[in-house]
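Below: one structure, written as structure tokens.
Complex shown without one protein chain; remaining protein chains in place.
Let's turn to chain A:
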Amino acid sequence: MNELPQQLVNGLLLGSMYGLVAIGYTMVYGIVQLINFAHGEIFMTGGFGALTVWLILPGGTTMWVALPLMIIGAIIVATTIAVGAERFAYRPLRGGPRLAPLITAIGLSLALQQAVWAWYPGAKSSRTFPEIPGGPFHIGDVTIQTGDIFLLIAAPISMAVLGYFVMKTRTGRGMQATAQDPDTAKLMGINTDRIIVVAFALGAAFAAIGAVAYGLKYGEVQFRMGFLLGLKAFTAAVLGGIGNIYGAMIGGLVLGVAETMAAAYVSEIPGMQQLGGQSWANAWAFVLLILVLLFRPQGLLGERVADRA
């Protein structure tokens, strides 16, 4: 059996999830130059939001009915927390030293993790997430799970909707203007405060969709799921060029595929057995990041160099 097509699909699926989360990092950075380290946890709360909806729904509800409701639940929870964080944690610090909101973001990330750990029933260990019934699909050598289908459909649609929103709508163009020059945008009558809230909310909504995909794919959600995934998504955002929404998606896909390929094939290179295998996937992901940053500091599709934290 030829493994390559399956490994490619594995990588693309993982990468799509990174991409969905990376959008939130990149949008917020593009507009307020803040690396929102709490974004991974906003992703996590989205997962728990979806789980809560599932638990409230009467038992025996089919996934066709439950899934849209769960997505809505996830989006509501994640955007509420993101907008709340913006309003109460980041806005008071706007205009202050750049380091202050960054540290706040890290603190918020820990606080959200611990809050879910402490107060969500049964969240002290993994909670099982409902799965879409139905067997896996086979296309040649490639097996695709039902849970992955959601990701395959959701990621491109999300991307298209976001592209349309940013390019074609008034608010979207306002976002572009604010990203280019917030002061001038304000002078031109754009309510930049509102634009920033929209950026946080949109990022959270995509993270929430990513979280539902995570739950469906792995069959569980847990309070720490946002930490490593957030870090990877942030890497994807930097890889693709932070500030660029298409860069986030491309960065995610490149990272996902590179990681999977490294895990699958590095150990087969003579003399590299020790550095192969899934446990080294993260190391290779960061090697890739370093290489890209060395030769293309602005990232793959980058707009500007991330010179400010």
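The working rule: contacts are C-beta pairs under 8 Å (C-beta built on N, C-alpha and C of every residue); 3 or more make two chains touch, one makes a residue touch a chain; residues count from 1.
Heads up, the rule we're going with is that contacts and distances are computed from a predicted model.
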| item | value |
| --- | --- |
| The complex's invisible chain, by UniProt name, from "Chemotaxis protein CheX", "Transcriptional regulator", "Protocatechuate 3,4-dioxygenase subunit alpha" or "Branched-chain amino acid transport system substrate-binding protein" | "Branched-chain amino acid transport system substrate-binding protein" |
| Touch criterion as defined above, residue of A:T61, A:T80 or A:S126 at the omitted chain | A:S126 |
| Residue among A:Y120, A:F165 or A:Y218 touching the omitted chain | A:Y218 |
| Options A:Q6, A:T61, A:T80 or A:N191, residue touching the unrepresented chain | A:Q6 |
| Residue ranges of chain A at the interface with the undisplayed chain | 1, 3, 6-7, 10-11, 13-14, 117, 124-126, 128, 131, 136, 138, 143, 145, 217-220, 222, 224-225, 228, 260, 263-264, 267, 277-282 |
